[in-house]
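Up next, chain A:
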Amino acid sequence: MTLDNHFQDKSPIYLQLINIFTVRIAGGEWVAGQRVDSVRDLAMHFKVNPNTVQRALVEMEALGLMNTAGTSGRYVTSDQESILRARHNLAREELEEFIKAMTQLGYSRDDILQLLEEHISN
Partner candidate 1 sequence: MIQIENLSKNYGSKVVLDDISATFRSGKIIGLLGPNGAGKTTFLKILAGVAGDYKGVVRVGGFEVGPKTKEITSYSPDCEYLPGWMSLNQIAKVYSDYFSDFNSERAFMLAERFKLDPKQKIKNMSKGMQEKIQLALTLSRKAQIYLLDEPIGGVDPASRAAIMDLIIGEYREDAVMIIATHLVSDIENIFDQVMFMDNGKISLFEDVEKIRMDKNMSVDALFKEVFACSAT
Partner candidate 2 sequence: MFGNLIKNELILTGGPIGTTFAVYLIMSAVFLLAILAGVVPVLAGVLLFLASLGQSFVVLGLIVVNYYRSMSGRTAYLTHTVPVPPTHHYFSKMIVSTLYMFLSQCTMLGVFWLANQAFMRNGGDIQAELTRIFSLLFESAIDSMGISGLRPLLPILGLLLILLSCVFSCATYFFAITLGTSKFFRKMGVVGPIIVYFIQSSIMQVLVMLAMFTIPLGLLISLNNLGGADSVSAEWVNKSYAWWFFDQMQNNTGSTYIGAGAYIVQPILLAVLVVWSIRVVKKHSGVR
């Protein structure tokens, strides 16, 4: 089995799928304008219900990260701005999590910056 079908218990699958798809687009794994796999293929890949995949894809369209071109299928958006925005949003979420965790551990602003500097240069 692939690692892709490990889902968290506590939130709906479709939300987790949206997250996975967004990461793929923001990270460039799925490039702008690329054709997205069919619902069936995605459902098989993630071992989830096709209706759930469908729901996630519709949400992706609502978020402006995908669009359908008639009957020819579904594509990753070509709008670079939307992709960048999604990327920033994801990055900000990660940073917020990180800072929250570090603050809980008692690190100050300067400590965090210094630690980051050290780790990145390594």
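Here are a few things to note about the model shown:
Keep in mind that, in the parts below, a residue touches a chain if its C-beta (ideal position, glycine included) is under 8 Å from a C-beta of that chain, and two chains touch if they have at least 3 such contacts; residues count from 1.
Per the selection procedure, all candidates are chains of the complex that A comes from, given by their letters.
Because the structure is a prediction, the values reported are computed rather than measured.
Evaluated over the candidates 1 or 2, chain A touches in this complex the candidate numbered 1. Listing the residues of chain A that touch candidate 1 in their complex gives 1, 5, 7, 9-14, 40, 43-44, 46-52.
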